[in-house]
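Here the complex is missing one protein chain, while the rest keep their positions.
Showing subunit A:
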C-alpha cells in the first residue's frame, strides 16, 4: 500500500515538475550497506563518517539510510535490493564481499547507481572505489625502520588479498630504504574484525621479538596491546591515538567523505558515470594521522616522504622492484609498477621472510 502510494506520489510529482519547476524535486535518497556495526571504530565507522559528511554538505537535499552488520552471505543481496526498492538512487556497498550481490541487484535496477568499495567488477551503473593505502604503508615502513631498535616489525594481517600483500610490500620497501636488513614477522589473523584474535596476534608478535606493531585489521586491539607493553604501533582505518597515546606513531585514515560528497553531487547534477576511482594521499582519500611519539628528524623525514608521494615525485613501487626470489619484477608502469600489478599483487618483495598462505 505504502509503496503504491509512494509510486503514485512520485509519478504525480514527475508530472508536476514541468509546471512548477525544480522546486518540487524530491530529496535524493542515498543508501549505505555496512559490514560491521557503525561503532566498530574502524572500517565501518569511517564509512559512516563519510555518510555524515554527505548529510552535512547537502542537508535537506539528501536523505541517507544505512543497514549495518550486513553479512556477506545470502543476506547482502536482499539488503541491497531492499535499499533499491525503498527508492535509494545511489547505493554505496562498502565491503569487498558485496561485489557479486551488488552486480546482481544492479542488473535488476538499471536506473539506480551503485558504488562498490574495493571491488574489481564494474557495470554501466556500478562504479568501484578504493584507497591507495599502500602509499601510507610506505611512509609507515620508513618510520618503523627508524624507530625499531630490534630491527623486527610485527604485522597483524587479515587475509592474503592483493590489498594486504601490497601493504606488506610497501612497508618493506619503505623500511629497506632506512635499514636494508629489516625483518618483518607476519601473523594472519584471518579476520577483519575480531579484537580477541587481533590482540593475541599482537602479543605473539611482541613475544617473538618485534618491537613495532603494524596492523591490517580493523579493531584498536593491537594498538591497545602495544600500549600496555610500552611499545610503538601504527593505527589502522581511523585515528586511534586515544587507544595508545604513548604508542601511536601515525595511522592510515580512510577518508571517504570527499569522495561520497563528490559522487552525491554528480548524482544530484545528473552527471554520474560508472568509473573506477582509486584515491591516495593526493586526493585525500588516504590521510595520515599526526606523526607522534617520534623524534623531530623522523617526523621531518615522514612529512617529506608524504609530500613527495602527494606531489607524485615518489612512488612506493618505483622500479626496480625485486621479488622474494631475487628476480626483478616486470616494470609495466614505466618508472613504477602499474595499477594492475598493484591491484592484483600476489608476490612478496625481497626481504619478506614469509610464505603467502595457500600459495
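Here, contacts are C-beta pairs under 8 Å (C-beta built on N, C-alpha and C of every residue); 3 or more make two chains touch, one makes a residue touch a chain; residues count from 1.
In this text, contacts and distances are computed from a predicted model.
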- The chain missing from this complex carries, among "Dehydrogenase", "ABC transporter permease", "Thiosulfohydrolase SoxB" or "propanoyl-CoA C-acyltransferase", the UniProt name "ABC transporter permease"
- Touch with the missing chain holds, among A:190, A:283 or A:310, for A:190
- Message: Can you say which of A:57, A:77 or A:239 touches the chain missing from this structure?
- Response: A:77
- Message: I'm checking contacts with the chain that's been left out. Which of A:26, A:68 or A:354 qualifies?
- Response: A:68
- Note on the structure: Residues on subunit A facing the left-out chain by the touch rule are 1-3, 31, 65, 67-69, 71-75, 77-79, 81-83, 85-86, 96-97, 100, 108, 120, 159-162, 165, 190, 344, 346, 356-358
